[in-house]
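In this view, the complex is presented without one of its protein chains, the others remaining in place.
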Amino acid sequence: MDWQREQRTGVPEAVFCEHKDIRQIEAIIGEAQAARKRLLLTRLAGPVLEGLSPSSRGVLDYDQVSRTAILGNALPAVASGIGIIAAGTSDAAVALEAARTLAFAGHSPDLIVDVGVAGLWRLTGKLDRIRSFRLIIAVAGMEGALFSVLAGLVTAPVIAVPTSVGYGVARGGTVALNAALASCAPGVVVVNIDNGYGAAAAAIKILGLGQPTTAA
Amino acid sequence: MDWQREQRTGVPEAVFCEHKDIRQIEAIIGEAQAARKRLLLTRLAGPVLEGLSPSSRGVLDYDQVSRTAILGNALPAVASGIGIIAAGTSDAAVALEAARTLAFAGHSPDLIVDVGVAGLWRLTGKLDRIRSFRLIIAVAGMEGALFSVLAGLVTAPVIAVPTSVGYGVARGGTVALNAALASCAPGVVVVNIDNGYGAAAAAIKILGLGQPTTAA
Amino acid sequence: MDWQREQRTGVPEAVFCEHKDIRQIEAIIGEAQAARKRLLLTRLAGPVLEGLSPSSRGVLDYDQVSRTAILGNALPAVASGIGIIAAGTSDAAVALEAARTLAFAGHSPDLIVDVGVAGLWRLTGKLDRIRSFRLIIAVAGMEGALFSVLAGLVTAPVIAVPTSVGYGVARGGTVALNAALASCAPGVVVVNIDNGYGAAAAAIKILGLGQPTTAA
Amino acid sequence: MDWQREQRTGVPEAVFCEHKDIRQIEAIIGEAQAARKRLLLTRLAGPVLEGLSPSSRGVLDYDQVSRTAILGNALPAVASGIGIIAAGTSDAAVALEAARTLAFAGHSPDLIVDVGVAGLWRLTGKLDRIRSFRLIIAVAGMEGALFSVLAGLVTAPVIAVPTSVGYGVARGGTVALNAALASCAPGVVVVNIDNGYGAAAAAIKILGLGQPTTAA
Amino acid sequence: MDWQREQRTGVPEAVFCEHKDIRQIEAIIGEAQAARKRLLLTRLAGPVLEGLSPSSRGVLDYDQVSRTAILGNALPAVASGIGIIAAGTSDAAVALEAARTLAFAGHSPDLIVDVGVAGLWRLTGKLDRIRSFRLIIAVAGMEGALFSVLAGLVTAPVIAVPTSVGYGVARGGTVALNAALASCAPGVVVVNIDNGYGAAAAAIKILGLGQPTTAA
Amino acid sequence: MDWQREQRTGVPEAVFCEHKDIRQIEAIIGEAQAARKRLLLTRLAGPVLEGLSPSSRGVLDYDQVSRTAILGNALPAVASGIGIIAAGTSDAAVALEAARTLAFAGHSPDLIVDVGVAGLWRLTGKLDRIRSFRLIIAVAGMEGALFSVLAGLVTAPVIAVPTSVGYGVARGGTVALNAALASCAPGVVVVNIDNGYGAAAAAIKILGLGQPTTAA
Amino acid sequence: MDWQREQRTGVPEAVFCEHKDIRQIEAIIGEAQAARKRLLLTRLAGPVLEGLSPSSRGVLDYDQVSRTAILGNALPAVASGIGIIAAGTSDAAVALEAARTLAFAGHSPDLIVDVGVAGLWRLTGKLDRIRSFRLIIAVAGMEGALFSVLAGLVTAPVIAVPTSVGYGVARGGTVALNAALASCAPGVVVVNIDNGYGAAAAAIKILGLGQPTTAA
Partner (left out) sequence: MDWQREQRTGVPEAVFCEHKDIRQIEAIIGEAQAARKRLLLTRLAGPVLEGLSPSSRGVLDYDQVSRTAILGNALPAVASGIGIIAAGTSDAAVALEAARTLAFAGHSPDLIVDVGVAGLWRLTGKLDRIRSFRLIIAVAGMEGALFSVLAGLVTAPVIAVPTSVGYGVARGGTVALNAALASCAPGVVVVNIDNGYGAAAAAIKILGLGQPTTAA
């Protein structure tokens, strides 16, 4: 593990579990415990969690929807002005991965779900709350129209997280991704499909602007 | 030429000029004149028009922006409740191809340009006018968010025409096309990229619903 | 749920179940029952239905082929002149999703299956019946030649629904989709792959042309 | 040059000029003249032809539409029962490349242009003539529906030549190519986009079935 | 079923089972038995076969490797000079689908497996036998180099069947397909990926050249 | 023009000229002059500039490399801690588009060119300067390895701008774009290919965090 | 089997098991035993191994991570100066496939895992060891930045093996593959995604340069 990453880049180390087998994950948890380090695990599927030894499983705070696990104590949560806005309930898993990553780093985001643009008044009805955010993480699949609509309404930076929610041409999330990249609203920045963790990591870096860090 | 197409399908025959050479276009114009038929020519590039013989060129009513030409008398225009809504001025060429096709068939559409969703109030400010349309042809390139936003606001059917306006991932119009197909707003129907003519043809068919035609 | 969608857009709200888990679907059914609303559920896979509580499952009218469920009373069916024409028996699931959506909204479509163009006389043999339709929903996978052939024969508008039926280059439905978009027959409009619901929603909007609705 | 190709494979050697410069083409013509060989040149653009020395240009029989040139005497033409059927006038260049290749090898094909499926009766009206062909080369761009319709109507083998005629999703010919490959009509075989030469070469091989050749 | 297809197109009707459910397949078998028709079923997966009723399963001659089933009596086999040449043992399933289709129509092909070009002498060592074929069906996945090498060595027409055997860039068979289409050896014709049935259907049509059929 | 955009979103309105003709651009400049507004024009090709009337051309401050023009007075430049880092000299046009956009909004960035990772010491030799930036705009084409390397070395947020510099698989910039999105270094955010303007707009929004704006 | 391959090409024959069934693999093992040949099997999935007869399974030396099996005696291992460098633990399976292939041929590589560029000092900290290698096999998924960074630091040839480790745009390994091909560092050569065997085979050929072989 890259225990110095947080010092060097401002973002805490996390373990992406999707391509790792149970033995490898178990070893990493053990290593973190031995080094007395906190740890965030992402994309930890339910069956893989079940396959861990009870002692490993027991020390993890697991969230089923976002498939994230946290090892170690919670940090006191600070409301930093981050809003996470998801287009539909199907996007909740990705939105919560971002929320859990922020919480792991001590940020307490505000979460709004189900404001897709097909019912525009759901979005405009919450505009005052949305405009109060200092930074927005927008989460949407399908055609990803939410990104452009949001970015045209607020001064806060918008980090777009396209999701793989969709079918036909939208299967896998490429349409939402490209819609975010091609947005006619200037100032949208984008992360990989389903990458709630990456959006949160970027938000942490942005909010930490100007804060001195100890370079490795 | 398929002079019976109008009877058979309700849509007047048109000539797509992009892959035809000057000699072929000249021959078609001559054939139409001999048969005393009206004719719509689409995708007629300026240099090709210049290459036509003066006698052919002289009988055409040419529009530079939409690159369409009409041979024969204008029909009396009827305001049928069709609205054409384009996201930006760069989409005007495609919007006007639709408008000219409708005019050729005797329909007089209402045209609204530059209501992209990055400035949402430009759209919502015209909502009463937009809601008065019986049928909407929506024209947009880039990320094509206009299609979903519009379709969530009106009861009229929305025909989406994605355009090739864009760069990077949006080059060629595929992002706008896929956004229209993947729209989270139900009831959007779609035609090929830059196909203003096709959208107008569909509108004519839709407005002609229930009207008897003489089958060939 | 967006209970005002029908008023605002003319199309009843439906729940796309593919990316939702059992708990979320159960909650939506409960909400609809509490609000005394009718509800259409699409892409409700058999195993997910089995996972619902008996009380939720009991109030649903489920159709196995189209994987749709309806909550609430049936509307009296009106024959509105909509024809659904499917190329092969493998396309039946998508054709029936369209038919169920129409029925949910009170329309009774006429269904014709297995008229692929490889046996053209199966199509031409039914031409009188096909020409009597006011609006056609055409459903086809593979190379999607049905769309062009149909649209060249009728005056009714044709809504093309490409399906994911196919293998090799046609796997996933992209060939049928592109064939519909690139059709040489003017006036074909297209929805996303396998989107029987969307085609029906568009048909409802088109047939409702000129009918006043209560804008939200 | 591979002067033995005809003996070895039954197909005469041809020179594909698109990626060759004038000097290289000139050299090949000279080599053929020295060896007293007949030669077919394909994809010979007008400006390249103009760039050849007068002595080279003078010995070539050039056809502007198909961009083919023939060096050497014409063979006596035999009507072998090959029909070339093109969907539209825009496909004529590719259809004529096939026709010229066949003529170079001594076959005289029957050419039918402009029978696209959007006007089905144009095709069915010529069905007796079409059914008299022993082998069909079908040429179409756009959505390529012609391939399936034709193959469902005849017993003759159908060689599909997709063309790059089209725009939007059909730009470059991929839609027509995939439609041919995914055809629901069994027995369609396919060559590369715009490959009129290849279709003719295959036709020559097929008609030569059972004829002994001298293997190299 | 299209029981007249054989008369109309020279190719016997077959049932592609991949997208059909057990009930649909059972119905087709019943219909064929009632009409006293022979029937070929392709892509009939083992588990689907197991799901059929014993009476349906009992009348089928099933081949596990090619996943084909034949209903009805075998035709007397004629050695028509067709060679099926497969690059590797992994391509055997597709090669055998072609062989079974030919057998169903009364042709007895000669089958050669495992002559990939990475060991060229395996191919050249069989060249006399290969050159004796009147028509070749070549079956290969991966990079599909076999198609070009074969076509450069023989006068017989070559029908290329790309297979989905491969990984990385070759996953799904697109590389082999494109290699066949882009072959530098003239006269190769191509069918869809894994389409052994289609290659055999084309071969039957080609060998039937000049034979009169009863048009429907 | 959307003269309120700056108030509403914090980003000044700019005119993307690539898909607009000379007449349209001329009109926009006139409108801005009449409204006494400053204006940024991007993607203004040299020949288009030459085509403008002398009076329009005369009021523009044009930069040839970035193809940007500014109308109106320069703002006093503030060194806000933004670093623009470009991999190679071929990426200079995009880097300068970002720099000019920042200058238009009153920010004075620090520009470092030619630190591609193939010569890693060029990057590490400037590490102190790079680590002093509060925000980094990284510009790279080809394989885009710069994004990951940079983001692993600094705490500042990194906005990746992939460029269309490259050939073969890298033609058009998709490889660099995807490399940025798939970066193993957390916290990289991405804009569209060649979108120097968008990166600058995002940087302006990020640096303006917490500053009150007047919502429209 | 091609038992002469080693003589002819310098690379021992291996069996790619992914598309073969148990019966075919069993037959090959039997054939090798009968011919008293050593054999390498790659992509041999655990369940397939379990399905082999005990006698076949018993003679194999199986490695679970790389999914390779070796039949026959081990060769004495020679340290030939080959380094295998993998970006992350998720890439271990592919790195070990290369290592096992080398061991099968008598080479003993040096293996370094988890030196991804997001933590550059992990790589630079091992630079002396890395620079001592005569030949490097680099293994990476995601954005594949490792390839360019490595190749800019060493004189040894670098064989890049992209892996399918990644998600979103990186799913399947195409981004890593293209990054290797588009590398700005000259002298990187590339093999197919996940092709550890191919990289090892190339390394064996390269190290055998100048050594005489017995041509078949």
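By written order: A, B, C, D, E, F and G. Residues from 1 in each chain.
Criterion: contacts are C-beta pairs under 8 Å (C-beta built on N, C-alpha and C of every residue); 3 or more make two chains touch, one makes a residue touch a chain.
Predicted model, so just to flag it, every value in this text is computed and none were measured.
Shown chains touched by the hidden one, complex as a whole: D, E, F, G. Among E:Ser148, E:Thr163 or E:Asn192, only E:Ser148 touches the chain that is left out of the view.
Of the listed positions G:Gly51, G:Gly72, G:Gly106 or G:Gly208, the one in contact with the omitted chain in the full complex is G:Gly208.
Take chain F: the residues that touch the chain left off the picture are 89-90, 118-119, 121-122, 141, 165, 167-171. Taking the whole complex into account, chain G touches the unshown chain at residues 8-11, 14, 81, 131, 134-135, 151-157, 159, 177, 181-182, 185-193, 197-198, 201-202, 204-211, 213, 215.
Touching the omitted chain from chain D are residues 2, 4-5, 8, 16, 18-20, 24, 43, 164, 172-174, 177, 192-195, 216.
Rule of thumb we're sticking to: only the chains that are shown with their structure count from here on.
Shared contact partners of chain D and chain F, listed by label: B. Chain A and chain G have Cα centroids lying 35 Å from one another. Listed for chain F are residues 8, 151-153, 174, 177, 181-182, 185-186, 192-193, each touching two or more other chains. Pairs of chains in mutual contact: A-B, A-C, A-F, A-G, B-C, B-D, B-F, C-D, C-E, D-E, E-G, F-G.
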